[in-house]
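All protein chains but one are shown in place.
This part shows subunit A:
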Amino acid sequence: MIKQIWNKVVDYQSIFILLIVWEVIAALGIMPERLFPSMFVVIGVAYDLAISPLLWDNLSVTMVRVLSGFTIAAVIGVPLGIMMSRFNLMNKLMQPMLSIGYPIPRVALYPILVFMLGIGSGSKIFLIVLECLFPIIINTYYGALRVNHIYVWASQNMGANHFNMFWKVLLPATAPSIFTGLRIALPLALIISILTEMISSTEGMGYLLSFMSSSLVQENVLASVMLIAILGYLMSVILDIIQKKFIFWH
């Protein structure tokens, strides 16, 4: 048990080193305390937040947006990526949109989306979907291209139709690449949700962050950032667990 904890500490040593450096700066008073509050103070504020409904109400709003945007993007992006790898026409239609759309800072579209869909969850989820689609489609597409055609042939040999081939061959064979796309997309979903909530919202973690910032009290801001970081970390851990469950054979 103690060994396990120590191993985790070793794994995350860079984080601990940063925290120690921060603490030293805070303790020596090199920088004004208003800008460099002790991490213990920050953790205290974060804890107070964590046991208050303020956090949980905003957290649930953000989570709904993140998960629905992410899920919609996955449900659209994965089949699209696989179909692009199989059907030349599909690929021809999609490629220009991907190569032109990818470099566009899609957050810049947010004001337009607000204009069309309002400042509620709709515009935010739409932007999350848009943002997540790119890594999911691109990774799925290249993954599906690399699927050994021998699996497709073997399935055809056993009499598979398109439906069988998609669900029972291409999807599992592409799963490792699909997860690569999902791992890139999930933090993006969180970032976009928070960013748009900071721009315009009365609820969500982004709103909480800007609300806390407006107090101009540094430890409040840092505490919110810390909670968001933990949230992002937990989400990726959960995705990890799901991935291990699905891709046990890899």
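Convention: a residue touches a chain if its C-beta (ideal position, glycine included) is under 8 Å from a C-beta of that chain, and two chains touch if they have at least 3 such contacts; residues count from 1.
Just so it is clear, contacts and distances are computed from a predicted model.
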Chain excluded from display, named as in UniProt, from "GMC family oxidoreductase", "ABC transporter-like protein", "Ring-1,2-phenylacetyl-CoA epoxidase subunit PaaC" or "NitT/TauT family transport system ATP-binding protein": "NitT/TauT family transport system ATP-binding protein"
Candidate in contact with the missing chain, chosen from A:Ala73, A:Leu133, A:Ala175 or A:Leu190: A:Ala175
Sole residue of A:Val75, A:Ile112, A:Ala154 or A:Ala229 that reaches the chain not shown, by the stated touch rule: A:Ala154
Selected from A:Asn164, A:Ser200 or A:Ser213 as touching the chain missing from the view: A:Asn164
Touching residues (missing chain, whole complex) on subunit A: 150-151, 153-161, 164, 168-169, 172-173, 175, 247, 249-250
